[in-house]
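Just one protein chain is left out here, and the rest sit where they should.
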Amino acid sequence: MSQGAHIPHEDTGFVPERYVLAKFATSDALLEATRKIREAGQGELDTHTPYPVHGLEKALGLGRPLIPTIVLGGAIAGAFIAYSMIYFMNVLDWPINIGNRPPHSPPANIPITFELAVLLAGSSSFFGFFTLARLPKPYHPVFQSESFRQASVDGFFLSIKIREGESPDAAAALAEAEGATHVEIIEELER
Amino acid sequence: MSAAPSSANVSRDPLEPTVLIEGAQTDQSLNDSLLNHVWRGAGRGWWMLFGCALSALGLLLIGITYTLYKGIGAWGNNIPVGWAFGIINFVWWIGIGHAGTLISAILLLLQQKWRTSINRFAEAMTLFAVICALLFPLLHTGRPWFAAYWLMPYPSVQGIWPQFKSPLTWDVFAVSTYFTISLLFWYLGLVPDLASLRDSSKSRTKRIVYGIFALGWRGSGRHWSEYKWSYLLLAGLSTPLVLSVHTIVSFDFAVSVIPGWHTTIFPPYFVAGAVFSGFAMVATWMIPARQFLGLKHVVTIKHLENMCKVMLATGMMVTYGYIMEHFIAWYSGNPYEQGQFFKTRWHGPMQGIFLTMVFCNCVVPQIFWFKKARTHVGVIWFASILINVGMWCERFNIVVTSLHRDFLPSSWQNYAPTWVDISLFIGTIGLFSTLFLLFLKFVPAVAITEVKELRHEMEHEAHHASVGGGAGAHG
Amino acid sequence: MSLLFRPRHNTLAQISLFVVAAGALGGLGGLMVYARTPYARGMQDPIEQPIQFDHRHHTRDEGIDCRYCHNTVDKSPSASIPPTQLCLNCHSQIWNKSPLLDPVRRSFIENKPIEWRRVNKVPEFVFFNHAIHVNKGVGCVSCHGRVDLMPAVEKGEPLTMGFCLDCHRHPEKNLRPVSEIVNMDWKPDGDPEETGKVLAEENHVHTRTSCTTCHR
Partner (left out) sequence: MSCDDNKEARAKDRQKRRSLPIVTAEAPRPSTATAARAAPRYWRSIEEREAAKAIALGAVNEFPPGADELAEGSVSRRGFMQLLGASTALATVGAACRKPNEKIVPFVRRPEELTPGNPLHFATAYALEGFASGLLATSHEGRPTKIEGNPDHPETLGGTTAIEQALVLGLYDDDRAKVLRRGGESTAWRVFLEDTKARAERLEANKGAGLRFLVEPSASPLLGDLRRRILARFPMAKFVSYSSTTSDGAAEGPRLAFGQPLVARHDLDKAKVILSLDADFLGEGPELPRATRAFAARRAPGPEMNRLYVVEPALTGTGAMADHRLRMRGTDIPSFAAALVAELATDTPALAPLAGLPKSATFDQRWIRALAHDLQRSRGSSVVIAGRRQPAAVHALAAAINAALGNVGSTVTYLLSPFDGSSGPKALGALVEDIAAGGVDTLVITASNPVYTAPVDFKLGQLLQRVPTTIYHGVYEDETAAVCGTMIPATHPLETWGDARALDGTVSIVQPLITPLWGAFAETQVLAAFLDEGDVSAHELVRRYWFGQRPGDQTAAFDAAWEKWLADGVLPGTAAQPVTVPAVDGQALATVIGTQLAALTAQADGLELGFVNDQRLHDGRFANNAWLQELPHSITKHTWDNAVMISEATAKAQGFETGDVVALQYRDRSVEGPILIVPGHADDAVTVALGHGREGAGESIAKGVGFNAGVIRTSDAPWYDRGLKLARTGDEHKFAITQTQWTMSPDGRASPPPAVDATLAEVLNEGSKFHEELEERRGPLPTIHEPVDYSHVQYKWGMSIDLNKCTGCNACVVACQAENNIPVVGKENVRKGRHMQWIRIDRYFSGPIADPEVINQPLGCVQCETAPCEYVCPVNATVHSDEGLNEMAYNRCIGTRYCSNNCPYKVRRFNFLDYTSEYTAARMMGTNPDVTVRARGVMEKCTYCVQRIERKRIDTRIAGTTIKDGELQTACQQGCPARAIEFGSLNDPGAKVTRMHADARRYDLLHEIGTRPRTAYLARVRNINPDLAKVD
């Protein structure tokens, strides 16, 4: 695993990103370390835990999640589409005398309006999340670490993305100082 | 969904202090024990069950083929009994489906911790039940090859549209929405577990396969923060959805003029019935599953007991529904309603089914007043099966019994199912079981991530009650 | 090396997602477009008949009125294909040697009907009535196209329910004086809309869109 400054690959000129991946024993340790290292301002941080650990958002300094807004949008769109569709089809385009019922009878439109709202809201929640999360992304440099396999079982990891031209060593050292049980430096693959 | 209320909640939680996870567990041990049944090769028992399920599934295929070839005449339906097994099964399966969403969504919103051990299981059941249900609306039409797309609001060259005042049109939207949302909800919850499957699998092929489905999940803190909301909102949406779906299904009947159908109590009592049958079905499958998959330490007797309580409650709601139907029939003074409830149901040709229903749905659940019964696996299992039977009979009563004697005595006719009807019913059970067994084989039956989280959280509470509610948002 | 996926797989994943989504949407959209193409409607496809009957020649060159052969069009639901006899009204005098007309003569002598191939067809469950349309001033050309320009007849209009409804909702643009029924070149002088409204008045045109108007 190469140390020191970035070395562009001769042939392609591709500049690999480099990560420092640090494993911690407990979620509390991770939480602590994250807060510290972020204050130290070492590159861009991310944590990898088997389940959500309360407080990490704050520690990572994440903003308000976007999902709720997206879902709200979906719901409104769904309801609007549904009602206008029904109105167009049964009132505007071809109003038919259905057993003396008025062409536009709001009560009859409620169920579909609601269902479509839910459908679009739910879908936007699901697809919204994966879009925001840039998933599916089968490859990510952190996967190169053998020990990272613990991340979904019982390992609590912190990954630090090293800025262009900087050396990972400082970050690695800092992580160790914060009590990481295992630290390694990962270089992104080209293809 | 912040920490404070949830932790407060925890302390006042009626379930506390009880063991939701038995023994001293670590994340690792949970991981292994819960994935164990996936790693373990299929045993003889599994293959035997799978064999039965497959043969029943074969019956389904035969039934469907014959129906398409011969027409609805292959069934026992007639005029006046235009709907029979087809719709009965549809409503029955949809109802069963509801427990899953209810457990995963509503209990989630109510922060019932005990749900975590059974929600994955129940959600899967929802999916499969809904798949079974979805067969019928299409299959029961006279010309499915048209029904398949004429029900959709698309711009056709005929320039004619669906008729949006019909409950059947509502059904199309309700059921398809319900299926989609349940699927998304289930899958979203599954992703982290798939990741742990990917990472803890031994063989590379398995890792790649699970890896594909895990979509490259890496437990990133940035993801978790959005994920929690996405999951929570899906739960939030599913809650009204699950209520609306069975409400709309009940409209198929409530909106009509037929005595026995034409009643306003249907929506609530259909939903209660759905939950009732749903929990019964979960129990029916959960009890053997925890036995053979070694999940006793996470699906404790406490879980079963809670389910019994729910069954008792919903069972009594259903009973209330029955009483109300009769009361209103009497109170309205409508001779046709009275005829339906006081003559036909109790004394008509379908009397047997009606009495079975009353026994299974009203009498049987009463044993759950006793803790002995609530905590005796055998009793629960047997009772839950009876309840499934009872709920099927309920649907038979609503659909067939109401139809076969309505307004004009001149049009009264009896009804008898054919072998096709019966094989279709058994067939769907086969389909359900097949899917379920596959699910047990390839996907963790319990939401590992959530159980771990729960463990972690309870550990924290043990140490310092101040921390630890956060998971509440998720657990 | 336990790495499962490599960077290129990310691209692959995204592409495959795109393909699935686009395929589903494109497929459905495509079908809807297809259903509206002349091909799907069987239009623009001249049909080979047992006898090379040339409408262009008979109507344009000889100036024979459509109703000479389709002589029940104004009093019956069916315009009717002329009996062999009718062909021979003329062709016993002219072209009575032409080998092209052998099948006609044979039909007459052997008393076997000529089996024409159907060009314009509405489904079994549609009850179209020529008489009422013709008597209310809907010209042949409106539904059959420029038959007078067809060496071999082809379906001139889609004849879908949408097509019928369109006219039954707004008949004006397809109305003409009853005297001009068979005239393929007739154009309203002045604003078509206005002329149409006037004609609708004159001919007492009351189009209906109730199902049983066409389906019984």
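Order as written gives the chain letters A, B and C; numbering starts at 1 within each chain.
Here, contacts are C-beta pairs under 8 Å (C-beta built on N, C-alpha and C of every residue); 3 or more make two chains touch, one makes a residue touch a chain.
Keep in mind that what you see is a predicted model, and the values were worked out from it rather than measured.
S.K.: Write out, one label after another, the shown chains that touch the chain missing from the document.
M.R.: Listed by label, the shown chains it touches are A, B, C.
S.K.: Of C:L4, C:I114, C:M150 or C:C164, which residue touches the hidden chain?
M.R.: C:I114
S.K.: Could you tell me which of B:L151, B:L424 or B:A445 touches the chain that is not displayed?
M.R.: That would be B:L151, which touches the missing chain.
S.K.: Sort through B:L241, B:L403, B:V420 or B:L454 and give me the one touching the missing partner chain.
M.R.: B:L403
S.K.: Of B:P288, B:P335 or B:G352, which one is in contact with the hidden chain?
M.R.: B:P335
S.K.: Can you list where chain C touches the absent chain?
M.R.: Looking at chain C, the ones touching the missing chain are residues 27, 31-32, 34-35, 39-42, 47, 72, 75-78, 80-86, 107-108, 111-118, 121, 123-129, 131-132, 135-136, 160-161, 204, 206, 208, 210-213, 215-216.
S.K.: Across the whole complex, list the residues on chain A that are touched by the chain not included here.
M.R.: 96-102
S.K.: Just the residue numbers, please: which parts of chain B touch the chain that's not shown?
M.R.: Chain B touches the missing chain through residues 70-73, 76-83, 140-151, 154, 156-158, 160-163, 165-169, 172, 252, 255-258, 335-336, 338-339, 343-344, 347-348, 403, 405-414.
Keep in mind that, in the parts below, only the chains that are shown with their structure count from here on.
S.K.: Please report how many Å separate the Cα centroid of chain A from that of chain C, as a whole number.
M.R.: 58
S.K.: Between chain B and chain C, what is the gap in Å from one C-alpha centre to the other?
M.R.: Result: the chain centres lie 53 Å from each other.
S.K.: In chain C, what residues contact two or more other chains?
M.R.: Expected reply: 2, 4-5, 10, 13.
S.K.: On chain B, where are the residues touching two or more other chains?
M.R.: Correct list: 159-160, 198, 211, 215-216.
S.K.: Sort out for me which residues of chain C touch chain A in the complex.
M.R.: 2-10, 13-14, 17, 209
S.K.: Sort out for me which residues of chain C touch chain B in the complex.
M.R.: 2, 4-5, 10, 13, 28, 32, 35-36, 158, 160-162, 165-166
S.K.: For chain B, which residues count as touching chain A in their complex?
M.R.: 3, 26-28, 31, 153, 159-165, 169-170, 173-174, 176-177, 180-181, 184-185, 187-188, 192, 195-196, 198-200, 211-212, 215-230, 233-234, 237-238, 240-241, 244, 248, 251, 449-450, 452-453, 456, 467-471, 473-474
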